[in-house]
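Our next item is subunit A:
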Amino acid sequence: MALIQVRNLVKKFDGRDVLKGVSIDLYKGQAKVLMGTSGCGKSTLLRCLNLLVQPTSGQVIFKGEDITLPGVDVRKVRGEIGFVFQHFALYRHLTVEENVTLGLRKIKKIKSREASEKASYELNRVGMFEHRNKYPAQLSGGQKQRAAIVRALAMDPDVLFLDEPTSALDPQMSREVVTVINRLFLDNITMFCVTHDAFLAKYISDSIVFMDDGVIVAEDIAERLFYESADPRIKQFFMSVADHR
Partner candidate 1 sequence: MTFPDIMIILARGAGYTILVTIASVSAGLAAGLFLSVLGTLRWKAVSFFLGAYTYVFRSIPVLVLLFLVFFGLPGLGIRISPFVSIVLTLGLISGAYLAEIFRGAMAGVGQDEILAAEASGMNRMQVFLYIIFPQMFRMSIPGMINEFTTVLKYTPFAYTVGIPEIMKEAMSLAVMTLRGLEIYLALGIIYFIIYRLFVMLFMTLEKKYRIPGLAPE
Partner candidate 2 sequence: MDPFINDLIVYWPQLLAGLERTLILMVIVSLTGLAGGVCVFYLTLVKSSILHKWTEAYISFFIGTPLLVHLFLMYYGLPQLGIRLSALTVAVIGFTLNVSAYNARYLATAYNGLDKEELEAARAQGFKHSETFRLIILPQVMRLSVPSLTNQVIQNLKDTSVAFLIQYHDLFAQIQEIASSNFHFFKAYMTAALVYLALVSIVVLAARRFERFISLPGFETH
């Protein structure tokens, strides 16, 4: 059974349909990338899956349980899903290490010392150990995003959601972050990533889902979707993305 099963998900904002019946499966160990034009609803879909946005109708089945039903412990679900934001969203008043340990201590109730050991270990894996005592304002964009990824991963989530993780970064810093996410991909971390970045998409995915105007248009491996698709919307999208590079 899939880790996450989305069935016929609909989201309306002010009478406008942002998601028009989306169904998708994400299996354990799988890495999926969700692509599509701006405003096609991909960030909304991601936020519906951990209920940061409440879907209008449809089902989100996480580990066999429909989490859109009332009475579900939303916070427990969120604690099991790591989330990485476009603009990093590091806590400005905390050091890198404290950013990582806060959730471990307060949500997972791990002792400070163990939390800090775990943080050191995880930070070391992405080359951030030496920056552990810095504050977010003292880091480059790439370092911020690496810290944010560690913050999410340290919670040992069942799945990692990434919302445009490279789009606030310049190409050089973007590479740094792609390298880190690529390593997660090779380690078989379950991931669901929304992005515009074809380079990122290619290096971190088992398959790519293409979305347009609130519906899923295609799902395939990167090469076939990028180069062989006959759908004009998909062709046009990848041409415009290629132009940006």
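Regarding candidate selection, all candidates are chains of the complex that A comes from, given by their letters.
We take it that a contact is a pair of C-beta atoms (placed from the backbone, for glycine too) under 8 Å apart; a residue touches a chain by one contact, two chains touch by 3 or more; residues count from 1.
Because the structure is a prediction, the values reported are computed rather than measured.
Engineer: Have a look at 1 or 2 and point out the one touching subunit A within this complex.
Structural biologist: For subunit A, the touching partner among the candidates is 1.
Engineer: Can you name the residues of subunit A that touch candidate 1 in the complex?
Structural biologist: Listed in rising order, the residues of subunit A that touch candidate 1 are 50, 52, 75-83, 85, 87-94, 102-103, 106-107, 135-138, 148, 151-152, 155.
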